[in-house]
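Remarks on the structure that follows.
FYI, not all chains are in this one, though none of them got moved.
By letter and in written order, the chains are A, B, C and D; residue numbering begins at 1 in each of them.
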Amino acid sequence: MSFKYERLDKDKAMLLVVDHQEGLFQLGRDQGPTSMKSSILAHATLGKIFNLPTILTSSTETGPNGPLPQEIFELHPNAPLIKRQGEVNAWDNPEFRAAVKATGRTQVILAGLVTDVCTTFLALSLREAGYEVFANRDASGTFDEKTASDANDRMRAAGVQILSMFAVACELMRDWRNTPGQKEMLPFFDTYLPEYGMLIRAHDNAVKTGAISSLGRS
Amino acid sequence: MSFKYERLDKDKAMLLVVDHQEGLFQLGRDQGPTSMKSSILAHATLGKIFNLPTILTSSTETGPNGPLPQEIFELHPNAPLIKRQGEVNAWDNPEFRAAVKATGRTQVILAGLVTDVCTTFLALSLREAGYEVFANRDASGTFDEKTASDANDRMRAAGVQILSMFAVACELMRDWRNTPGQKEMLPFFDTYLPEYGMLIRAHDNAVKTGAISSLGRS
Amino acid sequence: MSFKYERLDKDKAMLLVVDHQEGLFQLGRDQGPTSMKSSILAHATLGKIFNLPTILTSSTETGPNGPLPQEIFELHPNAPLIKRQGEVNAWDNPEFRAAVKATGRTQVILAGLVTDVCTTFLALSLREAGYEVFANRDASGTFDEKTASDANDRMRAAGVQILSMFAVACELMRDWRNTPGQKEMLPFFDTYLPEYGMLIRAHDNAVKTGAISSLGRS
Amino acid sequence: MSFKYERLDKDKAMLLVVDHQEGLFQLGRDQGPTSMKSSILAHATLGKIFNLPTILTSSTETGPNGPLPQEIFELHPNAPLIKRQGEVNAWDNPEFRAAVKATGRTQVILAGLVTDVCTTFLALSLREAGYEVFANRDASGTFDEKTASDANDRMRAAGVQILSMFAVACELMRDWRNTPGQKEMLPFFDTYLPEYGMLIRAHDNAVKTGAISSLGRS
């Protein structure tokens, strides 16, 4: 079996923010809410750091689904926002399709609420339309872990690649010496991956003011 | 790899209720019983709301498996009920096969007790017979989570798509402005997806009588 | 160590519905939402079936917490509803204290959203005021299982008894031949404890139309 | 995608008992030991009930792995027992390969300790040799759930079907009116699937001596 590695490329990728709405937030229960919110903001932030064409969309936002959080607009003040009036699958909305095509990009990074509907339906349509599709699984949420797992399996069967946020970030960056690279990504990880952030902080502090312990090995 | 999105279409789909029997209910332990019962009724209700040809079947119902719950007959008073006298796989029953074929539909939504036997055997036979098959995983139940997961994997290997109840509902509806749409589906979700129902209720109440909090942001 | 069994008595008990509000519902994530809603309605229904003095209370309900669900008012159209304008602990509200005292009862069954705040604070105050307190744990909800467990431990340390809904119901009923007894409680369990309901249904069906299997033992 | 349902057929299938040894039993920790032992005996019993050609094998049984349990020999007193002196993969043992081929069967049902080594290695070799392979996942055990899951995925990638014990039994039986059928399988399920056994017992008892409850519905 021969294999072609479809690899994220910051010059080929766009980023989609799908229905990360303040009401729908309550339906994302396959991870804790603090982690869910952090993942949603990390997703939008990656679009900004890597300067990816970014498209926002929401579903019937004057109803209980609510609007997107203000933080996302602050990150992407000029991104198109497609307010769908009824289409569940964003690809069914011509304005959204046009916005995607207008990017000229062939790779799509997406995440949404809820995984099994908003993310999956769109991902399958994008695969049918010929895009390479990368789902940032940390930034999608749904009713429970089994629903998320089955939705991810449905996407995988269509050729969608399911990646962690860290994998998305690292595959876009590729080399810590690039731009964006260490300079941009360390503060990002300090905010959105605190186990790594605290490791970095403690390291820097050790270099600056630390004292050798008596362990006697490294 | 090219991909064709097999998508539920309310004009192509039929719905099968497979062995949701009152005795077999006790064997469905991969979700809590309150949730299991709710999912079974939601499954049958989707057939009614979307006016899908619906076929009921049961296995040796004078024995310990018991009959289907009365609620299902109330939802589908005129649906064919195929009482299998011995066949485990409903597809082995000629009357059942005839009923399925008589619908003229090419897509099948099914769920049953238990997942690894009643649902899976039938789903594999349906795939072999050329149907597009969609398993509503929430409305199937079995001995434990691992058994469900392995059964779903066996179905996936045959091209069956495993969907949550919410995904089945939304893929059938497609657009909140359709009929059935918001008018029919909001009460459905209020009953069968209470986290969404309570979100809707609180939203409507806020619009009608709510007061702005002092949070100062949206 | 001598022990006195504080046992629920339907002639001594009152029932409190504490902040089961439509907005706060989203914060109850230590059980699934279908189960959470069912437990909330079961709690209120026990007050009705056993004709217990029942008091409803809510917290700042024009804000995001929202109102109590309509179903509860339908069960208790004449129960006092104390709308607290700011007190977190209902016992801090004089109107609420007066309503409790007006019942003349010495035992309190309570549940609320969220367990660690609305339920626990009130339960501790009730214990300090000398009441025998029984928390229906199924009908309280909070952020996660650990929070619920620690809150229940805090109540236990104050002498609160933590009971399942089934234990509350059975300790009130005491004997299936009582009134309320089998006649009232079987339909209740059929609705709110479906594993028992389906057992009852299958049993009745077997008596009416069942055929002996070939197992050859009982 | 066209699909051919490879379905167990009692006239085409053989059954393999792979390294269910008394010492290795301690390594099967992905299910509880009571369940593990029950599943091992159920596996061997299916071979007897359906009169399947059955082959036993063990690995270096004078060492810590120990012998097969006596119960298996009592079920299959005349089955060949291939005592491997060193080969981890039973297919590497010529005597074992000869025994498998001598059955003239084309379908293999297998289970072993431990899943990721004894079961998987053999299953992959059997697939390479052209057999249809069905792994009874309940009767294989290993270090933890993740190891079992990854091993099952490795087998699935090779076309092995992973079935529960109940699915193996029902796919072999096909119809409760067959022989073996209800008469043989109800006692089997009473022993090895007690949730079903107790359902059957309670049903029969209800038919014989039960009284209608006052639920008033079925």
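Assume contacts are C-beta pairs under 8 Å (C-beta built on N, C-alpha and C of every residue); 3 or more make two chains touch, one makes a residue touch a chain.
Please read these numbers as outputs of a predicted model, since none were measured by experiment.
Displayed in place are 4 chains, all sharing one sequence; the entire complex defined by the structure file totals 8 copies.
In the analysis below, only the chains that are shown with their structure count from here on.
Among the remaining chains, those touching subunit C and also subunit D are B.
Copies subunit B and subunit D of the same sequence differ by a rotation of 90 degrees once their CA atoms are superposed, given in steps of 5. In this entry, A-B is the pair from A-B, A-C or C-D that repeats the interface of B-D, since more than half of their contact pairs coincide by residue number. Of all residue numbers that take part in the contact between subunit A and subunit B, under half occur on both sides, making this a different-residue interface. For the pair subunit B and subunit C, the distance between C-alpha centroids works out to 31 Å.
For this pair, subunit A with subunit C, the centres built from the Cα atoms lie 41 Å apart. In subunit D, 199-200, 202-204, 217-218 are the positions where the chain touches two or more neighbouring chains simultaneously. Chain-to-chain contact here is organised irregularly, matching neither a line nor a ring nor a star, and falling short of all pairs touching.
Of all possible chain pairings, those that touch are A-B, A-C, B-C, B-D, C-D. Only residues 182-183, 186-187, 190, 197, 199-208, 210-218 of subunit D touch subunit C when the two sit together in their complex. The residues of subunit C lying in touch with subunit A in their complex are 26, 29, 32, 144.
Chain contact summary for the complex, subunit B toward subunit C: residues 22-23, 25-26, 32-38, 62-64, 66-67, 69, 192-195, 197-199, 201-202, 205-206, 209-211, 213.
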